[in-house]
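Only one protein chain is missing; all other protein chains are in place.
To keep things simple, chains are lettered A, B and C as they appear, and every chain counts its residues starting from 1.
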Amino acid sequence: MLAQQYGPLQGKMLQIMDENGVILQTDLVPDRQDEAWLESYMTMLKTRSADNKALQLQRQGRMLTYAPNTGQEAAQVGSAAAMAEGDWLVPAFRELGAWLTRGVDLERVYLYWYGNELGSKFADGVRVLPISVPIGSQFQHAVGIAMASNIKGEDDVTVAYIGDGGTSIGDFSEALNFAGVFNAPVVFIIQNNQYAISVSRQKQTKAETLVQKAVAAGIPGILVDGNDLMAMYAATKEAIDRARDGGGPTLIEAYTYRLGAHTTSDDPTKYREDEEVEKWRAKDPVKRMKAYLIAKGIWSEEEDVRLIEQYDEEALEIFRKVEATGETELEDIFKYHFAEMPEHLQEQYDEYVQYLKEVE
Amino acid sequence: MLAQQYGPLQGKMLQIMDENGVILQTDLVPDRQDEAWLESYMTMLKTRSADNKALQLQRQGRMLTYAPNTGQEAAQVGSAAAMAEGDWLVPAFRELGAWLTRGVDLERVYLYWYGNELGSKFADGVRVLPISVPIGSQFQHAVGIAMASNIKGEDDVTVAYIGDGGTSIGDFSEALNFAGVFNAPVVFIIQNNQYAISVSRQKQTKAETLVQKAVAAGIPGILVDGNDLMAMYAATKEAIDRARDGGGPTLIEAYTYRLGAHTTSDDPTKYREDEEVEKWRAKDPVKRMKAYLIAKGIWSEEEDVRLIEQYDEEALEIFRKVEATGETELEDIFKYHFAEMPEHLQEQYDEYVQYLKEVE
Amino acid sequence: MAVMNLISTINHTLDQELERDQRVVVFGEDVGLEGGVFRATVGLQKKYGEKRVFDTPLAESAIVGTAVGMAINGLRPVAEIRFSGFMYPAYNQIVSHVARMRNRTRGRLNLPMVIRMPHGGGIKALEHHSESLDTLLGHIPGLKVVTPSTPYDAKGLLLSAIRDEDPVIFLEPSKIYRAFKQEVPEEDYTIPLGKAKILQQGTDVTVVSWGAYVHEVLKAGQLLAEEGISLEIIDLRTISPIDRETIIESVQKTGRFVVVHEAAKSFGPGAELMALVNEGAFLYLEAPPTRIAGFDVTIPIPRGEHHYFMDAKRIAHGIRRVANY
Partner (left out) sequence: MAVMNLISTINHTLDQELERDQRVVVFGEDVGLEGGVFRATVGLQKKYGEKRVFDTPLAESAIVGTAVGMAINGLRPVAEIRFSGFMYPAYNQIVSHVARMRNRTRGRLNLPMVIRMPHGGGIKALEHHSESLDTLLGHIPGLKVVTPSTPYDAKGLLLSAIRDEDPVIFLEPSKIYRAFKQEVPEEDYTIPLGKAKILQQGTDVTVVSWGAYVHEVLKAGQLLAEEGISLEIIDLRTISPIDRETIIESVQKTGRFVVVHEAAKSFGPGAELMALVNEGAFLYLEAPPTRIAGFDVTIPIPRGEHHYFMDAKRIAHGIRRVANY
């Protein structure tokens, strides 16, 4: 069991592929078709394209704000790729790679960062929760969803994400503890990208690893190279399988790095050295997977360039659609608070519409 | 270092004295005068007397309500006895033994359970916080006090208490984490008395021990027989010394048992077996310390009986004083919200006084 | 038809709904094995099993937060918070998620869930066991807040709450849990949320109250009737959204308005009702809309509690002034 070998107190990190895409531990390579790896890789590429495009658009003043995830693609895509059809995904707010893997339309994501609530209205059947801005609070929803699966006798598993900063807030610990007590089929993934805005991982907790927080709840944990798609897939798959088989929750620490800014309003040079960033850039999860696939002979530089171009274009096209949506409908800010609009809200709406007519 | 030998992951519990008061580990007996042990024992006796008296009075309908601590005297007195003069004590709500050790008047304690806020007004110089009803919230105050000691360059240490149930709430984890990050001179003591009202320790968390929750914050921890006065003293003393020397926080799990009800409105037979209670009664912390002192030749049955009688009488006398205080002064419910009473409060007070005059 | 007090009505109602709807689950601290410190859930775990009626660890945020998840995943959670004073640790989940999930997702994810809690004081309990949350919950867009004043209403309102497609906060006046009994029909019935109830028709002053205070107001009404002052007494029943129509119509008739509540006065629920009366019946007013409310203090613990709580006499005193204005 990986979670034993690379458990919270083993002082080891699961790595299957090195920084150059060379397999380090052949026996640990998950049993998965080449095409599946290629597909995951493509999702990583798509994620990065969408990310770059969003940043570019934001600089042009067209996108409202954006939380980039460049550098964290493997942590997200690798974990989400291990999920099965009915499984639930509960994100924090920076999980583009996971969203795309799980069928969330990029259009919705862009709508959200464009500042429109419709960006949180995913298609029916997409078992993905909206962004949870209050850090950590989503972990409890994840546990509740998982408990419900148990109660209903269904075998769906819930996968939830949080950041390194999020591990400090009470909701995180409460959620892990509940999950342990109720043996909830949930996989908790900490994306330790080393920063919570300007606060470094070292200032966030004295714990040597974040995964050791699993010990507090008496649940298994595993420390994984978050920039290694295969390792992330393997660890998550094992945890999901265990959960589905009634083995309860697992905490995964994906050791990774946010290469970009916290959001478009953040300037990371204020709190970290370029040197550190460069060191991590060498560990780029996309680059290493690409090297692996090319070495395997199932991908090429040319295809790569072409696909990136295609994704860039698609992203821009999608954003154009989003941009065309313009402003939120007035009615929409009233209509969705309750199944039926209560009288006082209806009245406030009507009065305002009346006012708008009067001043026109 | 005890905290290493009996640390969270060692699977061992520190015990210095066995259930019959026989020393198991001579080398671990703390360097402390016989008189000091005797004094601590007397405090335990006094605690139990006060406890019994409160229960009796409550059954007579004279005390409002009461949270007994019979069975937990060693955990409380042993730990508080290890504190030095300027140290701060931050209780949960069941810490009679600790209060008496640290100079809180029994009168105040009785006043509190009699339903009077004056019970939370300790004498100046008594560095003890009032009861904190919202479970767990006091741990953060403890960390703040300890951080302040650090900031001011003072070497006082803060000792804080919580129950097993309290370890599940977010404030607990946040507090441990803050303490670790800021290297706060604080000793956290979990009194694991096996129940949070009716919820057993086993249903509270899947963690095998509660002390392993220290791992989440990267701070040392130690599991202690909470019914062993010497072990509690030794573990707390070591933790306090370490904190005072700049070594930061420690988590102590005092493994003990609430022999009585949760409070006077609780009926424990609803959720636990007599058998279990009897098993624990054999481990009574008072009984075993008494055996030790008698065997040492510094205490006798007769003295014991006499002292208990004396304490019983004193407790009753103190309660009579409390009973005589009667109701809270009207002014007191208004006067203490701010340094100066704001106009609207003054007006509400005046109006009510006026009303009372009118209806008389 | 059985004669029941408020707490046994809650138990009976949860029992019936657990039986009727497999999606209903009931949980909280001490809710399972022990059946709740007030015994609201006594016997239910035995009957429906540990999967549907269970104890949780001590963590209010997680109690509410997991309920959110359960509601999303097809259940109808009925979560218990031990006392309203322990709602605060869950406030982030309540405000940020319970109240907002439907709006956030533009209707895709709704949360059919109930948060029950003993509410208010007057039970000679320690600090934090007597809190009034009317304003703190009523002010949050997206929440419905309900409180019954009788066993009969409790059943009808609780069934409505559990069957509602949106979250409902169900505040149970602990002071009257066992204060009196009433006939409660065995069969299923609901009382619509958002509708106040006129308890007594009258001509001189409209008096609105809810929860435990309703009964003091009714007594005050008797005292004043002897003096020839006729009260129209309204039990608000739903704190949010408020049934303005019933209140405004009444004030238009009586010309005088008093609200009686337990919560602290400033920024309290009485202010909202006074505002509504200003907005809906200003020209009918023959006296200033008036609140008879808690002092702006932390509710005292028992030896001072009587200073805080108002009896019928004091309420009558306040109403009399308005009547004689």
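The rule we apply is simple: a residue touches a chain if its C-beta (ideal position, glycine included) is under 8 Å from a C-beta of that chain, and two chains touch if they have at least 3 such contacts.
Just so you know, these numbers come straight off a predicted model, no measurement behind them.
Between the chain not shown and the residues B:T70, B:N150, B:T167 or B:Q212, the one that touches is B:N150.
Only one of C:N110, C:T135, C:S160 or C:T246 touches the chain withheld from this view, namely C:T135.
Interface note for the absent chain: among B:G7, B:P30, B:G97 or B:P130, the touching residue is B:P130.
The missing chain lies against subunit B, touching residues 88, 117-118, 120-122, 124, 129-130, 132-134, 137, 139-152, 158, 170-171, 174-175, 177-178, 181, 332, 335-339, 342-345.
Mapped onto subunit C, the interface with the missing chain covers residues 61, 85, 88-89, 91-92, 95-96, 99-100, 103-104, 127-128, 134-136, 138-139, 141-142, 240-242, 263-264, 266-272, 274-275, 278-279, 282, 287-291, 296-298.
Subunit A residues in contact with the hidden partner, per the touch definition given at the top, are 64-65, 114-117, 131, 133-136, 165-166, 168-171, 196-199, 203-205, 265-266, 270-271, 325-330, 332-334, 337, 344-345, 348-349, 352, 355, 358-359.
In this section, only the chains that are shown with their structure count from here on.
Look at where the CA atoms of subunit A average out and do the same for subunit C: the two points lie 40 Å apart. For the pair subunit A and subunit B, the distance between mean C-alpha positions equals 44 Å. With touch defined as above, residues shared between interfaces to two or more other chains in subunit C number as follows: 57, 59, 61-62, 89.
Residue positions of subunit B with contacts to 2 or more other chains are 168-171, 203-205.
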